Structures are given as C-alpha cells and as structure tokens.
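First the structure, in the form of structure tokens, and then the observations on it.
As you look at this complex, bear in mind that one protein chain is not there, while each of the others sits in place.
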Amino acid sequence: MSTDSGGVGSLMRAAREPGVFMRLARGNLELWANLVVITWAVAFAIWQGSGFAITLGTVFAIWAILAVSLNLVVGFTGLLSVGHIGFFGIGAYTVAILTSNAQYEQLRTEAIPTFGWPFFAALPVGIVLAGLTAIAVGVVFNRFRDDIFVLVSFGFAVICFNVFLNSRALTRGAFGIHEIAKPEIGSVAFGSEVAFLILALVFLAVVVLISWFIVSSSFGRVLTAIREDERATEVFGYQVTHFKLTVWVISAMMAAAAGGLFASWTTFIDPNSFILLESILLVSIVILGGLATIWGSILGAMAFVLLEEGMRFLPFLPDEYVGQARQVILGVLLVLLMLFRPQGLLGRYRL
Amino acid sequence: MSTRTERDGGRFALETIEVAKHFGGVHAVDGLSIAIPRGKITCVVGPNGSGKSTLINLLSGMLPLDGGVVVVDGVRLRVIKPHETPGLGITRTFQDVRLFDQISVWDNIMVVLTERRLLPALLERGKSGQRERTEEILRSVGMWEKRRSLAMDLSYGQRKLLEIGRAMALNVNTYLFDEPFAGLFPQMLERVKGIVRQLRNEGRTILFISHNMDIVRELSDHLIVMDSGKLLTEGDAEEVLAQPEVIEAYLGV
Amino acid sequence: MLRSAAYRERRGRILAASLTTAAAAYVVWKITESPDQAVQFAFNGLSVGAVYALLALGFTLVYSTVWFFDLYYGAAAAMGAYGVFYLRTSETVGGSHVNNPYVSALFALVVAGVVAWALYEAFFIRMQGRFTRKSLYIAGGTLTGATGIYTGFILASPDYLHLLLAPAVGATAAVVAGWVVSRVIQRLFSKAGRTTLLAASVIVGSLLGACCGLLLAGAPGSRLYLSWAVSCLVAGAVGVALYRGLYVYMRKRARSPLIMLVASLGVLLAITAATAIVFESAPRPLPRAFGSEPWTIWGSNIKGFNIFTIGVAIAGFLGLLFLLKRTSLGRTIRAIGDDEEVAKVVGINTTVVIAIVFFIGAVFAAAAGLLSGHDTAIQPRMGLLLMLKGWIASVVGGMGNLYGAVVGGFALGMVEQFGIWDLAGEWKDVISFVILILFLSFWPRGLLPRG
Amino acid sequence: MASLNDSFILEMVNVSVRYGAVSALEDACLGVRKGEVVAVMGPNGAGKSTVLKGLMGLAPVVAGQVYWRGERLTSATHEIVKHGIAFVPQGRRLFTHLTIEENLEMGCPYLRDRPEVRRRMDSVMELFPVLHQKRRDLASQMSGGQQQMLALGRGLMANPELLLLDEPTLGLAPNIVKEVFQTVALISERLGTTIMVVEHNIKGVLDIVDRAYILDTGRIVFEGTPASVRETNILAEVFLGKVQRADPDEP
Partner (left out) sequence: MSIRQIALVCLLGALALLAVACGDDASDESFKIGVMESLTGPGETYGTVSSQAKQMAVDEINAAGGIDGRMIELIVQDSKCSAQDAITAYNKLTDVDGVKIILGTSCSGAMLGAAPLAEADGVVLFSGLATNPDIAEAGDYIFRTAMSDALLGIDTGNELWADGIRTLATITEATDYAEGVRRTSVAQFEKLGGEVVAEERYPSDITDFRSQLTKLINANPDALHIAAQQEFSGGTIVKQARELGFDGPIYGEIVVVGTTALEVAGEAATGVKAIAAVLDPDNQMAQEVLRNFRARYDYVTLPWYLGSAYDDVYITAECLRQTGDDQDADGFRDCLYDITWSGAIGENYSFDEKGEISLSNVVVEVLPLAERTEENQGYKSLGQAPTK
C-alpha cells in the first residue's frame, strides 16, 4: 500500500522499483520493533514466571483491543478522540450490571437490580448499547473537526465518568459492582487466568480481523480519504458524515467489547477505571504505536504494559511512583514523537 | 449574446441562471448566466479575482449558492450538495490540487471508483473491474510506475496529472477543471491537453479555467470571459479573443 | 434537503435565544423561590467565575495570537499553585519541607535559559557593532549565570525569601522610580538639563529603591506574597522556554494544529505526573492568605479573599485591555494574531512577541491557579481541570475576545452554581461540558464574537 | 555570474527558489536602480511573487545572492524593513482587527520616536485623504481599493528607499486599478521612492514603469524599457502563448 520516506541512498538506487525498497525499509522497522518487544515479553515471562506474564498478557489484550479500535477513528479517519474510555466504560458497566450476582442484603440504599445473565448474553447488549450511544454522540460530534473535536471528546469522557460515578441507581456509584461473571460457553468456563487470557486474545484477534477487514475494504479507503480531505471526498460522491459515523460506532462497539472483557476479568469495577486520564493514556498508546496501522497499536499497547511493569523493577524508582513515572515517560515520548516522527513508531499517517 | 431558456437543456450540459455568491461585501459571482454546451470544451478566462474559481466551487456544491439557479440536464437546482454532484454527472479538480496526500497514488484513484453506499463499501475489496480501470487510468496519465508512492511525495506536475486522472476515473459527463495547465512543464502540458481532447472525443463536456491563451486557443470550442463576477462575453474562442474588450479586460484597463 | 447556511445560522440563533430565555426564566423562578440561596450562589459563582475569567483571559490571549491550543496552559496553573506550596511548605499543613535541590536547580536552569535568550534577542545584535562577539558572550554568560544562581538561591531558601528578593525588588523599584521621575521632570521642566535630570532620577530612584528593599527585608510577612510573584514568574519562564525551545520548531513543520495539541498534551501529562511525584498526588491546602474570614453581606457569606480574586480578575482584564488596545506591544500582538507573516514583514520580531504572549498567558494561568489554591486547595490534577474550565469559559465568551473571556468566565461560574440548584452538586462538571457542546453546536462564535 | 553593477541599489544574482521538489524561480538575475520604478511581469505561476518572497526571506532561496547597496542581504525577515525595504504583500493582507491608524503605525513598529511616527502618518494621510477620514475604523470595514491604499500607506510608513509591491491590483475593480497605478506613480514622483512592482496587469503597469522584467515559468525571459516591451511583442507571446519556451526537464 503506502510507503515510508526513509531509505539508504545507494541501495535505493539499486532497487529497480523505489516503492518496493521503501516497503522493505518499513518492513525492517516493523520487524525490528516487533522482535524487540516480543523478545522483551518472552524474557519477561521466563524471568518473572508465567503466572504474572498471563496477567500482563490479559491487561495487554484489553489495552490492545482498545488501541486498535481507537486507531480506526484517530489513525484511519483522522478524528483525534480523547473520549474513547466512555465506550469502554459503557461496555464494562453493562456487562457488570447484567451479570453481577452479588446479593446486597446489607447494602440497603444503593442496591441495584441483579439480573445474573451469563457473560456472553450480556456482552452483546453492552456492545449494542455502546453503539447506540455512539450514534447519538456521533450525530452531535460529526460537525466538529480537528482541535474542536478533541475538546468535545474531552467533554464526552468527563460526562461518561460522571454518569458512572453519579448514577447510583444504575451503577452503584463509587461502590462499584462486584461478582461480575466469568465467561462461560456451555460447560466450558473461562474461570482460570490462562483460559481468560486465551479468550481475551481471541477477542483481540477478532477485533484485529474486523479492523483489518474494514481498513482493507473500499470503506477503509474512503476513511483515509476523509482523513486527508473531507470536502474533496464529498465531491466524489461520498456522504462523509455517514462514513464517519459508521466507523465511530464500530470503534465504540469494539471498545465496549474490551470493556466487557475488562469487567469480567477484574470481577469488580468502579468508576475509577474510566477516568479522563486513562483516555489520554490510550490516545498516547495509539500515537506511540503509530497512526493508521493495526500492528502499531498492538505494539503500542504491549510497550505500554511492559513499560509500567518493567519499571516496577527499577531499583532507584520507588514503587509508588511507577504509574506517575510512566506518565512522565509517555508525555515526553509524545513531545519527541510530535517533534521528530508525527506518525508514531510504525505509523502511516502524520498528524 | 443570445438569451436561452431551459428548452435548450439538451444542447447544454450545464446552465447557470443569475447565479450569485458574495463573501461579506465582495460579490465574487454577480448574477452570472452562462451555458456550457454539451460535448464541447468550454474555457473560462478572466483576470484574477474575476470569480472563475468561485463559479466552479458553486457548480460543484463546495459553496452554497446565494442566489440563482443551476440547470443540470434540464433540472433546475437551487441547492447543490457536494456528494450529489457525481450523480448529476459533474466532477472537478481543484486549483490548489487537493489530493488525498497520505495515501498511495493507487488508492487515490481507487477511492473514486469504489462503492458509495456504506455496507457494500465494507464488503467490497478491490473488484477486478476497478483494478483494471485504475491501472488504465494510471497508465494513461503516466503514473503507473509511481502507483505505490504517497500522493504527497509526487512533484507538482505529477500531482496535477493525478488529480486529473482521479477526476477521469469518475465516469461522468461534465468535467470542471480549475486551472489544469498552470505551472506545468511542456511535456506534462501536452499530456494534459491530450487527456482533455480524449475526453471530448468520448463525447464529454469539459469546462476549464486557464490563463494560458495559447492553450485556450488550441483547445476550446467555446470561450467564456468573466470580469468582476460578471459575464463579459462568450462565444467561439478565436472570435472572442479577437474582440478588443477582451484584450482590455485581460491585459489592462 | 441541505438547508442554506443562512437558514442554519438563523435556526442556531433561534435555538440559542430560546435556550437563554429558558435559562433566564429558570434563574428568576429560582431566585423568587429562595433569595438567600440565590445570593449565596451568586457569590460562589462570582468567586469561581473570577478564576475562570482569569484563565479564559490568558487562554484567549495566547490562542488568538498563535491559533493553537496550548495545553501547557493547564500545567502553568498547577505550577503557579505548586510554586507557592513549594516556597511556603513550612507554613502549610503537614509542615514538612518538600524543598528539593534538584527541582530548584532545574527551574533555575530554565529561568537562566530564558534570560540568556532574552538578553541575546534584546542586546546581541544591537551591541554587536560596538563590542566584540567574545566580550558580548562573556557579559551575557555572566549575567545569565548570575540570574540562574540567584534564582536557584531564591527557590532553595524560601525562609529567606524576603531578604533574597529585597535587592531585586529594590533595584526594580529604583529603576521604575528613576524613569518616572525623569519623565515627570521632562514634562514639568522642559528646560531641565541632562545632568540635573540624571542626578534627580538617580537620587530619587536609589533612595526609593533602597527604601523598598529595606522595608521588604524587614517584613518576613511578605514572603507569601513574594512567593506569588516568584511562582508566577517561574511559570511564565517555563512557558517561554517551551515556546522557544519546542513550539517554534514544531510550528515550522506542523501540518495541522493537532501536532501542537498532542505535543502540549504530552507536556501537560509529563508536568502533571512530575508534580505528583515531587509533591504527592493528594490535595494540599496553601497557607492562609489575608481575607480568609467570611463577611456577611445580604445574609450570605463571602470571603475577603474571594473579593480580592474578583478584583484581580477585573484588574487583569483591564490590564490586558490596556496592554492590547493602548500600547504598541498590544498592537503588535493583535497584528500577529491577524497575520503573522505580514507582521514579520513589517519588521516585528514575531518570535519575541509571541514569547512575551506565552509569558503573559502563563502568568495569568499561574495567578488563577494560586488564587484558587488559596481559596480552596491544590492538587496535581488541578491543571487539567482548570484548563478545561478556562477553555470552556473562553468558548462560551467567544474565542479571541477579551470581553468575551471575562463574560464567559463569570457566566460559566454562575451557570455551574445555578445549574445545580435542582440537580445534585456532583453533576457540575457535566453541566459545564454540556454547555460547551451546546455552544459549539449552536453558537460556535460565543456570546461576544471576535471582531 | 553577473558583475555587480554599482548603479543598482538592489541586485539579485542567480537566485533560485524551490518549494520541496517544485522549482518556483530559477537563476533569476535582476536589479533595481535608485529612483526607478521596475515591473516584474508574467502570467500566473511564472514566479513573479516568488521574486519578492525570496527577497524578503519568506520563500526558501536555495541558490544565489541578494545584494542591497552592494552588501549581501542576509537579515531575518523582520530585520529587512530596517534596511529601508518595505513589502506590500499580495491580497493586501491588512491587520483586520486593527484600526486604520493602528495599521499605519504597524508600518514601522520598531520606531520609538513618536513625533516621527506622527509625521510620517500625516504625510501618508496627506497622500491618501480617504485614510484620514476613516482613521478610527477597522481595516476590515473598508472597500478593496481603500484597503490597497492602506496597504501602500503601511508600506510607506517605514519611509522605505525601496518599496516592493506584490500584485497591488489583484481582484480590484477596473477603475480602482487605474487609481492604484496612479498612486504608485505619484509615490515615485513625490517621494522619490524606488519601486519594484510585481504585476499581471500589463497595460496599466507599463505606463508607469521605467523598466520591466518579464518572467515565464520561473525564468526571466525579457528585460527592457516599456517601449522596448511594446515593440518586441513579447507580451503577447508570453501572455497569449506564442513564445517558444525552453524545455526544462520535469522536476
């Protein structure tokens, strides 16, 4: 498809078709980046024991689903959304409310109705709900572009967090919801960590496949065209708003799926997992990994998870500062990327 | 100058009746009534700021009309939505070359050929017909070798050609070219001229803006001269160019 | 059918008008319901509105000059507040010192860098003819180093703030007084000779300066207010350093404003997290400033400090208005906002002027941050929250309009208060953002559009 | 390389300007003598404006030198006006949120001498009485012709030795175009300012200039007096397209 502008001069002249070589150069970068990260992950697993690696793997899978889905909007369509965590939260809360079996005898006031649905019945509801929300939000947001879009998406994240926190009759507010069901298919339960990791990876694979299906279709091509020049795309007969809305909804639904997985994995959620900062971190992951590349988002998510967990082992960094230090590093990385590589590590689209 | 009515819909691919557009207090297009004959090459000339580009923007729906009617194939339109213009048989290029910069040359053409509806677009992935058409167009504008590069990495002339190719890919009856020849070197120029002629030979209508009188003379069947948003004169190219007021408008006061 | 732009505009206007009417009717109804609460809400609204207005003023100034969203602005607000905390920990709750030599050195370095650049821009080219390059470098280096070390000392020994700053304040006072005296003498006695002029201004200036310095040195109570000045100046210096060190290069290449936005988001993230590392993430109070006892007016209570904040907001507005409308610098700033390239062509060193704008903007943010910190409390995340509020206030008021910023700030403060009359108080943030989305949808140019 | 001609106060030697891969000006050599009015003409896209932009440091000059009074001009854009070169950009580009008076003052923002600024403003307003009438209005409230007068006035505020005008008649009504040219002639005559004007409107400009350069696709194809321009028929060739152009390689 597209190519990168790097390349070694002499080899470049030798290459008969310039595009091919440039693709190779890009391939090299991807290859190296992936090799490094995968080696890192494997070394980590061997050294730290598989149990912890499985936990990290699950965290990674959830972040990766989120990053891939957000990249559809940010990278492929060019809408820098900082509000994605809202859809993640909608998915998580729907699954939590519908599957939680907790009995709240002692909790006189903020008991919410329990449904006790199985996970796989609740998840589609969450996804659909997120989709419907996305339609409503998207219709309003469709008129905004560039920095104004960023501004209102900030607003969306803040509003979602407040809804999760303050709609106590629905979400139990700050109490959070616990005893969220683990997924089960017939007699196969994904109760154990390994089984859940496998399920999460399956979800990731499905999301990646869907994303790949979208971006490699004519639809995806139109998205990139919209990103480049919305008005010109319109002149060629595309109803741009519909395309933007569709990808926005699809992306929101994927995020909701990640949310459902997350809820089921932790078995307990409260609004603190859906704060604005998490959303900003998510955008950083997408930009870090690379805009408009599925592989990049996966890599970004992996680097993100390994960054934090890796830093836990730094001797000079007190443990309680790991989260903040990660944030400092991400912030500085964002600045450096914008300065030197505005498309992110493996990106195909410069902001 | 003759007056025309809608009855001439068959003869004319596009007509404007008292079309107006103003920006603040500036009347960019001021009650303009022109007709573009079907299957011919029409050229719009006029000094800078005479409203030529605004006219194309109005015809392609990029700007909403402030007044007047556009008649397309006999259908009177007061509002033209940009995404409906291909349906009306109109496509265009831009003066400042608006390509999809960060996607490949190949995809720049493919975008125009593919499905407009959402769901079919999701399911469609480069049908063979589209691929062949893309290849055909890329070869005809001499960009086949460059198909993998990003549009932003092309030279100015190549970008211009690609944009024209992109418009060609859209199989419509009327092409609006905004300064397709500006800033081109002779080699490229010949190529673009060839494309324009070829389109005419296929029976399509072409409207282009140019400042290059050489080309205007050579190509245009019909000439429209604009000045200050108004129609100065129109008619056969050689005849119009012979008129002293055109030279006046063009070369000075 | 696509409606014409005029139709959409009209529809927007009708919607906006009906919304405003509805809001006004609601407020009036509520006031008749409980005037006491209404007065108290109005006081609260004015207090927070003043902070929002200050934020919106600086935000609008920066935005309408460079036309991109600079999120460092939020970090500047937090830095202003934490600067005071840093310098005055001994007086704050907890009582432990957080003063850290590395942090002091870092900021001293930043200030020194900014001073070095300012010296270069101001004197290097002008002096090049008269002195050799080498001597200029040496002089500049010495000055820079001295400033850096001085700043370092100030930051590192907050207990002696009044003593350390006394010479600087005295010198500033001396220069200002001397200048004023010379101008006055010129006005009154146009025949006065150069020598008399010089002698008079030097004598008066040095006397006044010494007086100021000595007074300050003997007043340890002034340390809190000196720390305000220091933290505002440091936040401003960081703003300048970011502009000159980062944004200048980025703006040359940026294809879209998003690059600047994302980069400054990175800056905000990093500074917020670094603040949390140095100062811990829990909220902290600032030491008590004056006016912390409430006054009762019309049966409702308001602190003297809140009235001071409102005064600062209005003074800031008037000052900015004076700067922009009456001074040549302000004219230059407005010109750059209109057309940066032409401003360059007519002979304005746009980089310097924009740096000054960033400085002023950051000082406004820092002032807002520390005032709200004194009023309530500080926490590392306050930057992001305050910035968003300032942002919303300037959108509500109209981007790029000073009057709009003030009106928007106070309006947002009021809406937040009156909006929760019937809703629960925790929906405050939601109300602000709903207001934002409503405004952007129907009234994107704000209450008072620019120009 | 052309030798430096002492009578030129401004001389561009072999200047080339490129935007990325696109060459906008190639090997341009041109000069302006003191007190002259010089036109740079050519069809759209010929690189006329690029000449001035390169001179002002607004376009990337990749080769060649610019000499101002015999010395190389290497200053940053904002310093150039202090050498006595004022630039009136294309499309007027006024400071729309400033009043007319303020716009004029912006012509010499570096000047600290208030009385001198006042004096200059008075002389500009004398030249353009319309500005005096509306001096408290915003620049955006004026008509196109008045805006052009203001732009010229802003340029004159710098008391320039050389005034660079980029397409001063662009988008103006014919009668105003005439007025603008008269004004340019007046400036040259009354103030003795050297003027370099980039123009596509040939006839009007030829009446007021002493010399003209004609550009086509980034190259200077002709230099001479208005009379010689009229004689050679070069205009029709370039503008109406009959000239045999060099065949440069595609960039």
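Think of it as A, B, C and D in the order they're written, each chain with its own count starting at 1.
Throughout what follows, a residue touches a chain if its C-beta (ideal position, glycine included) is under 8 Å from a C-beta of that chain, and two chains touch if they have at least 3 such contacts.
Just so it is clear, the structure is predicted and the values come from calculations on it, not from any experiment.
Here is the thing to keep in mind: the chain we left out touches A, C in the whole complex. Contact with the omitted chain, checked across A:Val37, A:Val140 or A:Ile210, is made by A:Val37.
For the chain missing from the display, the contacting residue among C:Ser104, C:Gln417 or C:Ser432 is C:Gln417, taking the whole complex into account. Checked against the full complex, the candidates A:Thr77, A:Thr99, A:Asn162 or A:Ser279 give a single residue touching the omitted chain, namely A:Asn162.
Between the chain not shown and the residues C:Val48, C:Leu258 or C:Val345, the one that touches is C:Val48.
By the touch definition given at the top, chain A reaches the unshown chain through residues 6-8, 25, 28-29, 32-33, 36-37, 39-40, 43-44, 47-52, 54-56, 59, 102, 106-110, 162, 165-166, 173-176, 178-179, 191, 193, 262, 265-273, 303, 306-307, 309-315, 319-324, 340-341, 345. Summarising the interface, chain C meets the missing chain with residues 34, 36-37, 40-41, 44, 47-48, 93-94, 96, 276, 280-285, 288, 294, 296, 300-301, 303, 372, 375-379, 381-382, 385, 416-417, 420-421, 424-426, 428-429.
The working rule: only the chains that are shown with their structure count from here on.
Chain C has its Cα centroid 36 Å from the Cα centroid of chain A. For chain A, residues touching at least two other chains, in rising order: 350.
In the complex of the two chains, the chain C residues touching chain D come out as 125, 328, 331-332, 334-335, 337-339, 341-350, 450-451. Contact residues on chain D toward chain C in their complex (touch as defined above): 56, 58, 76-82, 86-87, 89, 93-98, 102, 105-110, 138, 140, 154, 158. Here chain B touches chain A in the complex through residues 60-62, 82-87, 91-92, 94, 98-104, 106-107, 110-112, 114-116, 118, 121-126, 145-150, 153, 166, 170, going by the rule given at the top.
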